[in-house]
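Just dropping this structure here.
Showing chain A:
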Amino acid sequence: MNRLGAPLRGVLPFVALVAAWTLVTQTGLVSALFLPPPVDVARTAWELARDGSLWINILASLGRVLLGVAASVPLGVGLGVAVALNRRLAPVVEPIVSFFNALSGIAWLPLAITWFGLGWTSVTFIMFNTIFFLVFFNTLVGVRTVPRIFENAVRTMGGSRRHVIFQVLIPGALPSIVTGLRMSIGFGWRALIAAEMIATSTGLGFLIYNAANFHQSDTILVGILTIGLLWLTTDRLVLQPLERRTIERWGLVSTVEP
Partner candidate 1 sequence: MTLRWEVVATWLALLAAATAAWGVAAATLPLPDYYLPPPTAVLATLGDLIAKGILPTYVAESLRRILQAAVLGLAVGVPAGLLLGMSRRAAEFFYPLLNFFQSVSGIAWLPLMLVWFGFGERTILIAVNYTVLFPVIFNALLGVRSVPRLYVDALRTLGASRWRIARDVLVPGALPSIVTGMRLGLAYGWRALIAAEMLVGAHGLGFMIFNAQNFHLTARIMLGMGIIGVLWVVLDYFLLRPLEEATIARWGIVQR
Partner candidate 2 sequence: MRLLRHRTVGFLLAVALLWGAWEAFIRLSAPGRIDPALAQALGRGPAVNVAVTLGFAPEDFHIRVFQTHGVVSGVRGTTVLLDRVREEDVQRIARYYWVRRIAAR
């Protein structure tokens, strides 16, 4: 009974929300132009799905996220470890990376447009910046906070530098790295939507911003729901469990946030 109860309890609030939404639009409290009733939104969703435009935009957005992750994570982790190993460089690089971290992804957009013009390149550049610096920073901090005792232990047993890196430092930094990954994808997803509104003609951000020009509130709502659902599922089904399992397995070191 409990296993059936949990997902049911998760769905109930949304059912209530849709019910309230229907009520508000039915009673004419809010005009349908501003807030289309759920049936209209559902119908528009169906149409967009049928003619493929919804899928194209979803794929474009997700593709950019994946591209950003693929480009920045290996580099971020690699550089993070490399810099952390150099004890003199590390405390100096930290504030620099912290500053670039604070420079939010979307703030790079005008410069990116100046350099690369509108389109894929600019948007991916922003994703790269958003994810790279945070992963770099978290890797750096994560490696630096691995207690030296573990490193020394491996060394005493005759371990080489490679052993230390791959069997002590990286696993020890993993909780921090994965937290950084999760946070940066969160920031990146948001920056992506904003960037798509400004700089490209595909993607969910573009879908909803373009729809605003034509006052197509139902399309906007379809887009908003998709954006929310995509992030919710990615975060809850992929990133959070990954983070939790990483902490469970290698959580000797406390997770650090920038």
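We adopt the following convention: contacts are C-beta pairs under 8 Å (C-beta built on N, C-alpha and C of every residue); 3 or more make two chains touch, one makes a residue touch a chain; residues count from 1.
For anyone wondering why these and not others, all candidates are chains of the complex that A comes from, given by their letters.
Not measured: the values here are computed from a predicted model.
This complex places chain A in touch with one candidate out of 1 or 2, and it is 1. Of all residues in chain A, only 9-14, 16-17, 33-34, 88, 91-92, 95-96, 98-100, 102-111, 113-115, 187, 190-191, 193-194, 197-198, 205, 208-209, 211-212, 215, 217, 220-221, 223-224, 227-229, 231-232, 235-236 touch candidate 1 in the complex they form.
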